[in-house]
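Missing here: one protein chain of the complex. Every other protein chain is in place.
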Amino acid sequence: MTLTLEDTLKWLHGFDATVTAQKAYLSELDTPIGDGDHGNNLARGAAAIEDALGKQEPADLTAALKTIAMALVSKVGGASGALYGTAFLEMAKASRETQEVADLLAAGLAGLQKRGGATTGEKTMIDVWAPVVAAAKAGNLTTQVIDDAVQATKPMKATKGRASYVGDNSIGHLDPGSVSSGYLFSEMLKAGVTA
Amino acid sequence: MTLTLEDTLKWLHGFDATVTAQKAYLSELDTPIGDGDHGNNLARGAAAIEDALGKQEPADLTAALKTIAMALVSKVGGASGALYGTAFLEMAKASRETQEVADLLAAGLAGLQKRGGATTGEKTMIDVWAPVVAAAKAGNLTTQVIDDAVQATKPMKATKGRASYVGDNSIGHLDPGSVSSGYLFSEMLKAGVTA
Amino acid sequence: MKKIMNDPQNIVPEMVAGLVQAYPQYVERLPETEALVRHDKASMAGKVGVISGGGSGHEPTHAGFVGAGMLSAAVAGQVFTSPTPDQLYAAIKAADHGKGVFMVIKNYSGDVMNFDMAKDMADLDDIKVKSIVVDDDIAVENSTYTQGRRGVAGTIFMHKIIGAAADQGASLDELEALAKKVMPNIKTIAVALSGATVPEVGKPGFDLADDEIEYGVGIHGEPGYRKEKLQPSKALVTELLGRLKDEFKYQAGDHFAVLINGMGATPLMEQYVFTNDALNQLAADDINVDFTKVGNYMTSLDMAGISLTLFKLEDDAWLKGLQYPVDTIAWTQK
Partner (left out) sequence: MKKIMNDPQNIVPEMVAGLVQAYPQYVERLPETEALVRHDKASMAGKVGVISGGGSGHEPTHAGFVGAGMLSAAVAGQVFTSPTPDQLYAAIKAADHGKGVFMVIKNYSGDVMNFDMAKDMADLDDIKVKSIVVDDDIAVENSTYTQGRRGVAGTIFMHKIIGAAADQGASLDELEALAKKVMPNIKTIAVALSGATVPEVGKPGFDLADDEIEYGVGIHGEPGYRKEKLQPSKALVTELLGRLKDEFKYQAGDHFAVLINGMGATPLMEQYVFTNDALNQLAADDINVDFTKVGNYMTSLDMAGISLTLFKLEDDAWLKGLQYPVDTIAWTQK
């Protein structure tokens, strides 16, 4: 399936609403193994996206993805600002060549990996993005796939990001960035974008 | 009655013991209307007196009073260090002329008033020293006189010392320096020094 | 009580020992005292000495201000207890270089009496000693019949002005005249978010509920004039600056120096937010703020809170005094 401007706006509005509603929960997840700001960071990002999309009314998919990316890059900060910002920037770039959902998400994932240097199994959002992209490519992305990927970060030991500082104590906690990435993809499905 | 070296040592040992035992109580009295250190200040003084008397074995009354004064002056600090130190210094000076208890205490009181500039009714230790000296001169100093003087500081409004900073709120609290002065004179009576 | 310390009874000598070990280029300890004298002896030659001191628990006051352009010596008493006269006397002797010694005393009966006794001792040595009693805390009612007002954070400005003048060769009489002119122009008021815990006591001097603040507190746990619910920074500024305004009756166009002082446990971030609100309000009132300082200067152990000091710059020379070069542990400027 291809990603349209309209679906993208619907998708991001959904994501922004969820992230805003889950702000406290996301920050709470970030407390035992991080610095307790993931919810605040993303809520700031969500507000910035809403603001930017409202003001700029992007003309096409590329413009929309770039607007989202710039809002994230310039308003979030922290690891997640750089990562989500980079992912959407890479999706924007790729969208000039293809609008295929799986390809766009794959471009986002490649950007994430370049920026953060993490691979799967390190208890980061890569552990959600990678299986989601794989499923999208296979044409069978479901909420089940997403939820399983999120839950799978729980027993992992973090070796990248702030959670790595607590070593073995990171085991047994969900990775906050994976949970928010889970919201991102669930909201995509909810917006009617299938892959 | 005249003050002897022996009685003086007995008196001060009694005072030191009482002050040390009442350290927490005296500091507590100093908390609502002062800075909560009167007990610690005097306990430090008591230890210094014991130490100095132990080391120096004063040969006569004047030497003993001076030793006590110097221990107080150099180890206590705060208002009470200056005041008690001055009082004993003036008593030491006077003791070269007279050993009459009432006269010695009167000399101490004069020193206190010169040093602190307070008169009766300002909710300071003067409110115990002044009636005690008056009673001593009249030859009828009793624990009752002392206790009454101490209790009389309770309804007063402080206009000198730290307690004056709380203005009307100083009303209803015993003055800590008056309580410790009460100990001083009660211990004097207990040591067999009458006046 | 949770404090980084060993035996609370030794906290002052251990603190002084730490300070001297850390900063031997600034301060030296006088033998068997908690009195610290300036290391840079050359900077004192031929000048009036300036000393200060008081109870401990207000760090970096007073030892942090010993150095060229500020204090010649400082004496640390027990926590919240004025130093003893023998130690003050030792500081006077170390600070005297033939021109006499000026003492900056905070207005507490204990301090005043102990400094007085030290002066009496110095008199016997024919060392000329004069002094100023700092009483900048407007939270306390002023009256000639009482002890008067407390000396608090504004003391730092007095140290600076007197230190600069002494460094430029002012005589003892000139310093006294300057201090007397300056003093009524320095006023301070504070708000506390929590009480201070004296190490030997082990519990705070006053208690505040989780959502309570207290206006007008002193720097030794002295209670203030009103408790209320926690207010936003802007409202704190309205209350504190409002009181200062009433005292100064300041007019548009007046010139002031401002000191925003953290009480010990209040982070700089909060102090800067408060600074922003205070300076905005002063600008709205058309006040010229020619000099600002923000930080922990006159603390009260682990008390959380802040004080606001205004210094009315009636004389141009006073601003120059604040800007004059100084080289101490806690205040250095070119």
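Should a chain be cited, it is by its letter among A, B and C, assigned in written order, with residues numbered from 1 in that chain.
Operating definition for what follows: a residue touches a chain if its C-beta (ideal position, glycine included) is under 8 Å from a C-beta of that chain, and two chains touch if they have at least 3 such contacts.
In this text the structure is predicted, and so the values were computed from the model without any measurement.
> What chains on display are touched by the one that is not shown?
A, C
> If I consider the whole complex, including the chain that's not displayed, which of A:4, A:20, A:40 or A:56 touches that chain?
Among A:4, A:20, A:40 or A:56, only A:40 touches the chain that is not shown.
> One chain is left out of this view; which of C:172, C:273 or C:319 touches it in the full complex?
The one listed residue touching the chain not shown is C:273.
> Using the definition of touch stated at the top, determine which of C:131, C:194, C:261 or C:309 touches the missing chain.
C:194
> Residue by residue, what part of subunit A touches the chain that was omitted?
27, 31-32, 34-37, 40-41, 44, 73-83, 85-86, 115-116, 159-162, 164-167, 169
> With the missing chain put back, which residues of subunit C would touch it? List them for me.
Those residues of subunit C that touch the unshown chain are 2-7, 11, 14-19, 21-23, 56-57, 59-60, 64, 193-194, 210-211, 213, 230, 232-234, 236, 260, 264-277, 279-280, 292-294, 296, 299, 301-302, 304, 306, 327, 332-334.
Operating definition for what follows: only the chains that are shown with their structure count from here on.
> Line, ring, star, complete or other: which one describes how these chains touch?
Topology of the interface graph: other, matching no listed pattern.
> Using mean CA coordinates as chain centres, what's the subunit A-subunit C distance in Å?
Chain centres of subunit A and subunit C, defined by C-alpha means, are spaced 53 Å apart.
> Could you please state the distance in Å, as a whole number, between where the Cα atoms of subunit A are centred and where those of subunit B are centred?
Their C-alpha centroids are separated by 75 Å.
> At what distance in angstrom does the C-alpha mean of subunit C lie from that of subunit B?
31
> For subunit B, give me the residues that contact two or more of the other chains.
Correct list: empty.
> What parts of subunit C, by residue number, touch at least two of the other chains?
Residues of subunit C never touch two or more of the other chains.
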